[in-house]
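Note that one protein chain of the assembly has been removed; the remaining protein chains are unaltered in position.
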Amino acid sequence: MRTNTTAAALLLSAGAMLSVAPVATLGQGIPVGHLTDFSGPTADVGGPYGQGVADAIAYINRQGGVGGKKLEAETVDYSYQVPRAIAAYKNWSGRVVAIQGWGTADTEALVGFITKDKIPYYSASYAATLTDPVGGSKSDKATPYNFFYGPTYSDAARGLVQWAAEDWKKKGGQGKGKYVHMGANHPYPNSPKAAAEEYAKELGFEVLAPIQFALTPGDYTAQCLTLKQSGAHYAYLGNTAGSNISVLKACQTVGVQVQFLGNVWGMDENAMKAAGSAANNVVYPVRTSAIWTDKVPGMALMREISKMSDPGGTAYRASHYIAGVCSTLFMKEAMEWAVANGGVTGDNIRKGMYVKQNWTPKGTEGVCKPSTWTAQDHRSNLQFDLYRVEVKGATDGSIGDLIAKGAIQMKRVATIELPRKKEWHGW
Amino acid sequence: MAGTVALRPCGDFRTSYGSDQTVFPTRMSLAFCVLGVAALSLAPFVFGKYVLSLLIQIGYLGIAALGLNILVGFTGQISIGHAAFFGFGAFASAFISNKLNVPVFFAIPLAGLATTAVGLLFGVPAARLKGLYLAIATLAAQFILQDFFARAGWFTGGVAGTAAKSFSVFGVEISGDQHYFYVVLAYLVILYLAAANLMRTRDGRALVAVRDHYLSAEMMGINLTKYRTMSFGVSAFYAGIGGALYAHYLGFVSVEGFDILFSIQFLAMIIIGGLGSVMGTLMGTVFMVLLPEVMGGLAKMLSGSAIDRLLSLNEGIVFLREMTIGAVIVLFLIFEPDGLAHRWRQIRAYWKLYPFSH
Partner (left out) sequence: MEWTLLFHLVLSGLIVGALYGVVAMCFVLIYKASQVVNFAQGEFMLIGAWACWWLLVKFQLPFVLAFLVTLAFMMLFGLLIQVVVLKPLIGEPVISVIMVTIGLSIFFQALMKWMFGVSAQPFPPIFAAPDMNLFGLQIKTVYAMSTLISIGIMLAFAWFFKFSRMGLAMRATAFNQQVAQSLGISVRKVFALSWGISAMVSALAGVVVGVVSGVSPALSFFGIKVFPAVILGGLDSIVGAVVGGLVIGVLENVAHYADSQWLRWGNLYEIAPFYVLILILMVRPYGLFGTRDIERV
């Protein structure tokens, strides 16, 4: 008897759940998909970014939506597992007109599907191979429906190299400066490696053999000893924040004198807190024109949007949050153009992205960088800022407190403007 | 199915060795299987894209999981590196169809053969090992292959990954989930029948002997090294085919995603499904594919509801979902350590013997 009742119970519940899962929204709104990672391996950066997108969508709806219709967003936390992202997409396909995605795993898994189904995909994966809508550049796949707000990983690395060259000259360095790429043997850190090393060589650096360290935290004394012994002057840290922290701390212990260059997902306010004084002086790229504590006109809108999930208005929002909001607002303005020009379909939204040059969404002046997408080139930002980390003292306490007290500060050191070179397109 | 003692109804006696070794123990089970396949063929007309994609996922994951079950359940080895072979099959199929211009129809079996070669390569040293040593050697294979994928840009496209063409038969392109479903279904049926058939042949019985008591098997003249290596090869073949189907479904293969967590998911599929059971593999795959979806549906139902507000779960719901997945696996195995196949046999036995069962 026990076997049968348990079996029956299992089957019934599974059936019930499955019947609930594919909920078809037959509303009057604009269906939008939203993939996030709130609980998987990239949750430490996926959380703030995903929250930014969700809050921006809620804010847009509160202001009346797009063309009078609200955005019906379905947020799916796929925990960085590709099968779940595919299932979520299939659940949406045929209904949604745009998707706010997240990382490399989901973006690459879905790139074939969204291109065939003509659904614009706004990712937080800034891989240069996703910036070629027609094919023909070094990236051999054409991705006309992939968009992202922010410099590509390769361009950000090129920008850091360019700054390093100027810094070397300013410091009065003798002979050739030495540049080394540090990262795991994995697509994410490898994405900008070739581009950065090539540009470094072009600018007169001596490019040393790359040093590998894994994407997980651990003991990297060996890598730091090698780094010290090689005499490198500029070291690019290609991994995500968790393991970069380990390297920074190990190198501080060993006593390495090198200028560390971070990447967009590899250095943020939380990494500064966790690494403490080891993160001091790291130079890293920022996708927005301002950080949360800056007093610029656009930040007022950001604070309004932040109140959607933090009514008290006290939360400190990392740069990833702001980037998520910018990404959503770009999508919204493209949708508004689509409403006025043939209806909100995936293809029209894509056309809406090409309409303006150097545009910032209304209300975000001074925060979201002016971006341009064209039908031949999806590199939206060739201009971005580089900030330097300054950590003074102990870093216990919440991030908001630390920044208010001045224990953690981020100072802008340069605004990089890269030329839109055809040879640099797609890699 | 074959490989286990089937409960034969009264009066169903066999008069020849051949009829005793049928793949389907009774005519009814054969009829049910045919009906099941026929019902599945109607699936694209009945179900929407979501359920169809879940079925396709169950298809290619089930094929790979069956390979692992042949290795673990039937031969008694263990492998924590199965995802690497799955990934190798995916890359191989993309490579063969892109760079060597072989039509996808032939690229998939060729990718399976390529993966078999790699499997044999790792199988030869593995044949000497037992137990935990073998498990860790396969773990090493997983990391070594992953490193190879990241390194070998000519094969995998390195950072950029590689695009896989869509399936085509004699120039007629088969695109869209509705049509691809039939391709996956065909491979699933053929490969599952092949595995069930393998288990009733001499080689299959040798594999089971190696699992049950390898000393006695060796004394009876069964070459342990040969059969252990063969088992690795066959399991890699299935993984390769599964990977190739995956590649052509997604249209793009990236190095990310074939990591140790994926290997562990395959292990979960066969352990929960039932080791040493062909049918159990499919059940375990269904369980593991549906579990996160069902939990996600539950979490969505729960968020915003009264319970959520009462316990102020909010963001905790996603973690609760993950915790429940782990808890379900643990609880399931505590109550049914032999897997779904065993539970299914118990249910069938209950009904067969009613009212005399207890």
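Letters A and B mark the chains as written, and numbering starts fresh at 1 in each.
The rule is short, and it goes like this: a contact is a pair of C-beta atoms (placed from the backbone, for glycine too) under 8 Å apart; a residue touches a chain by one contact, two chains touch by 3 or more.
Because the structure is predicted, anything quoted here is derived from the model rather than measured.
Contact with the chain not shown here comes from a single listed residue; of A:A222, A:A340, A:V355 or A:A375, that residue is A:A222. Only one residue from B:R14, B:R27 or B:R128 touches the chain missing from this view: B:R128. Touch with the chain omitted from the figure is made, among B:A111, B:A236 or B:L267, by B:L267.
Counting the whole complex, the residues of chain A in touch with the unshown chain are 38-39, 41, 43-44, 47, 184-185, 209-219, 221-223, 225-226, 229-230, 241-243, 245-246, 249-250, 253-255, 270-271, 273-276, 394-396. Residue positions on chain B in contact with the hidden chain: 72, 78, 125, 128-130, 132-133, 135-137, 139-141, 143-144, 147, 150-151, 215-216, 219, 260, 264, 267-268, 271-272, 275, 316, 319-323, 325-330, 333-334, 337-338, in rising order.
One rule holds in what follows: only the chains that are shown with their structure count from here on.
Inter-chain spacing, taken between the CA centroids of chain A and chain B, is 35 Å.
Listed in rising order, the residues of chain A touching chain B in the complex are 3-4, 6-7, 13-14, 17-18, 20-23, 38-39, 76-77, 79, 81-84, 86-87, 90-91, 93-94, 104-105, 108-109, 111-113, 116, 127, 129, 139-141, 185-188, 190-191, 193-194, 427. Within the complex formed with chain A, the residues of chain B that make contact are 48-54, 57, 61, 147, 150-151, 158-161, 163, 175, 177, 250-252, 254-257, 261, 289-290, 292-294, 296-298, 300-301, 315, 318-319, 321-322, 335, 343, 346-347, 350.
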